[in-house]
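I'd like to ask some things about the structure below.
Note that one protein chain is taken out, while the other chains of the complex remain in position.
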Amino acid sequence: MVTPAEYPPPFRAADFIAASTDPVDERIEVGVLVVGGGPAGLACAIRFGQLLQEDPETAERLGDVPLAVVEKGKHPGSHLLSGAIVNPTALRTLFRGQVRIEDMPGYGAVPGESVYILTRTQAMPIPPPPPMRNKGNFIFSLAKLGRWLGEQAEEVGATLLSETSARTLLVSDGEVVGVRTGDKGRGPLGEELGNFEPGSDIVAKVTVLAEGTQGHLTGLALEHFGLGPDSPQTWELAVKEVWRVPTPLRRIIHTMGWPLRLSAKYREFGGSLIYPMGTDMVTIGMVVGLDYRDTALSVHDLLQELKTHPKIRVLLEGGERIEWGAKTIPSGGFHSLPKRLHAPGLLLCGDGAGMVNIPTLKGMHYAVESGRLAAEAAFSSLKHGTSLESYDDAVRSSFIWSDLYAVRHMRQVFGRGFFMGGALASAMQLSKGRVSIGKLSTEPDDAQPLVHTDRAKGYPDSDGVLTFDKLSSVFASGNKTRDDQPNHIAVRQRVPAEVAELWVHMCPAQVYSAGPRGDDGLVTVEMAPSNCVQCGAISARGGRLTPPEGGSGPEYSLT
Amino acid sequence: MSTLVFVEHQGDQLSKGSLGVLAKAAELGDSVDAVMVGGTEVKALASEVGRYGAATVYVAEDDALSPPLPQPRVDVVAKVVGDAGHDTVLFSTSVLAADVAGGVAARLDAGLNWDLVDIVRNDDTLVGKRLALADSLMVEVGWRSEPRLALFRPGSFEPVERGGQPQVLTVSVELEDHSRAARLVDQVVQPESGPSLESAEVIVTGGMGLGGPEHLSLAEELAGVLGGVVGATRAVVYAGWSPHSTQVGQTGKTVSPKLYVALGVSGAVQHKVGMQGSQTIVAVNKDPRAPIFEFCDLAVVGDVHTIVPQLVELLRGRKGS
Partner (left out) sequence: MKVVACVKCVPEGRARLDPRSRRLDRDGAGEINAFDRYAVEEAIRIKEASESEVVVVSMGPDPMAEALRSALALGADRAVLVSDPGAVGSDLIATSRVLAKVLERENPDVVLFGQQTSDGAGAVLWAAVADRVRLPAISQTTKLEIADGAVRATRQTEVGDDVIEAPLPVIVAVTDAINELRYATLKGKMAAKKKPLDVLTLSDLGLDPSTAGDAGSKTEVLGIGDPPARANALRVEDDEAAAQVIVDFLTERQLV
């Protein structure tokens, strides 16, 4: 049986870890460098700014740029995508009660909720299982919230550098000393174009990696410093759309079952989410664990199929799709957290470190809290010389750890889908045991053996009104990446047909297509890298995503 | 309603676009005059203008006015309108006319609507129609005072010969200081490399449906016989069949030629947004469900390898005869 793990990508970690090479007067020196302008990174920036405001002397010592955030997207928020139902505790703590949740750009408290098990034609309601109860939580667009958090960070003095990718981890004498940003203006073969601009070395006393799912430097750091978890990390792929609708939706909805297969041999865990965004918008998404085995499975197409369900299409009737996006979510839970969250000069936060509670499908508040704690540890280190180990201690004493620990066993019952547990138990009851969760396994996603089914025949044709093809969806993500730049995705070029087919269907942005089969039985993988919305799925299943030129990728505003 | 039309000429040829606007003005009714500015060749052309609908042709002719500079023309048009009291001034868009219209609008503090494709008269009000946002919307625009200025997309109207002998009046204008400051020191006629994609009137684009880089010659030959330029889709550029400079689309160039021929192009939205402003679109593709067939004027479902060579033959034959 073929697995993608047997065809590893041409990727050398050593290419991305180096000492600083810029002459001293060209380097950019900052106090704290945050990589990633998402909720974790911006929470870190905001907390650090608050601490500096209360301590002007330390602020003075840290020079012109006490804290800088580098963000590879066009703006903070451009690469953020989530449901999102947010537990407000961490945000309240971060803003110290001075900004109310209601004043943040969100869509209000969760009004009510339903959970359904779907078949092709029916929707059977089940009571929302305990991990899924969302009373007291709030609905947000993460892209919109991220944009706002960026503004708050700048108001307390953070220097935000957007359209800037962090390509290389700068390490000197076993200590992280900063990052080197990516070059701009290279052609497809790496050649320097007329407006070529080399990256810069940014050196910092503390580097905080808050890159989100499949973080590029995070992955390198985990390996380089031996921080990797015992249980390999696994991921889920979420593809979602935002719709303008004439009829308001007045509750949040989660579904499981169709169009996923329940039989354990396919390992299809996941479900859908449908949330109101105010009275005139709705977001609908499909989430599937990337340990599925069917090479014909396409999460994007399953989302299109989902929308044709009679009970779901009515929710979108008369509406218009206004945005689309895709992103992976780390799903390994407690057992896949790094052994340590710090190394000399380095701190790890948020989704990049795997801080996501899959049974409740929440990670935002852990990201914010970890960013906040990272700021405090960094501040203490800079002011008093305290070891960065204090960050590990703080996270382990926080609700991040206790929450994830509490649901660590649920992995067995809950499998690796979302909000399983009680829901799954109910499903088992209702289906009289036909639903099974299979054996608990600790295999990484790319070690799953592949099978092929003909389910692709069932994917709906795109009608441009309710259902859409991948290319027009990439357009709806706001992606207008420059085409003539180097390919930022490392994959083996010649692979068995099954592996190529896996990638072709898996990628929501239609980056991959399979060329003709050669005499050796392998096919050539052809790529359109500028379609890439940097969801990270390829890194989970045999390839390796690195950041393209800063500013490339989607321009999410409502996801 | 009293209309003045700015009529341009190139050498001894009257501009077809200007004459089309003149025809439209005559259709809108009441009195229609024309204004022409140039060197000594202008007077002779003036009487010809009368055949196309102008009752009076105001002429400012002087060697100093021969170079195609806009600001002296602003002075002339402003004077004519000021003296004769036209309530409407129309232009066919050209590099020169656009600058003149903008200057006249400021001089007379008059409303200017541009890029119009049509104009309608309701009693004494005029409503202009223009396409906006890459031709995805039709907008109706109006004027709140007189005189009313309008710039039309070239080729919006066809000239109509009505016969008639116009009154030709010479205008002498004192040019403003700033209008005399710019000097034309050299003119270079089009180099052989031909127009760029953005300014080409005809574009023939090859897509993946061509089947291979060797078949790009189909697009090249057709472009040659139509007097156009070759474009490419993103996929074709990715495949290395054509350079990035020929790419039409969201991440390539945006074009709006008179004629766009798409060979083996599927018509994904990324491509569409780069060419949907083309006046006439002809698409040839063997997939009957190709998205491009939803936004073209002539949908040819068939094999480019059969159809295009035949098309080239026929067109060459017509040229010869």
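Note that the chains are named A and B in the order they appear, and that numbering of residues resets to 1 at the start of each chain.
Here is the rule we use: a contact is a pair of C-beta atoms (placed from the backbone, for glycine too) under 8 Å apart; a residue touches a chain by one contact, two chains touch by 3 or more.
Values in this document were obtained by computation on a predicted structure and should not be read as measured data.
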{"item": "Among B:Glu27, B:Glu161 or B:Glu294, residue touching the chain not depicted", "value": "B:Glu294"}
{"item": "Residues from chain B at the interface with the omitted partner, ascending", "value": "10, 67-71, 74, 94-96, 98-107, 109-115, 127, 131-133, 135-145, 151, 176-179, 181-191, 196, 199, 202, 226, 258-259, 280-282, 284, 288, 293-303, 306-308, 310-311, 313-315, 318"}
{"item": "Contact footprint on chain A, counting only the chain that is left out", "value": "28, 64-65, 75, 159, 161, 163-164, 181, 184-185, 194-195, 197, 200, 202, 478, 555, 557"}
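By our rule, only the chains that are shown with their structure count from here on.
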{"item": "Chain A and chain B, separation of their C-alpha mean positions in angstrom", "value": "48"}
{"item": "Residues on chain A engaged by chain B in the complex (per definition of touch)", "value": "471-472, 474-475, 480-484, 528, 530"}
{"item": "Interfacial residue positions of chain B with respect to chain A in the complex", "value": "234-235, 237-238, 244, 247, 250-252, 268-270, 273"}
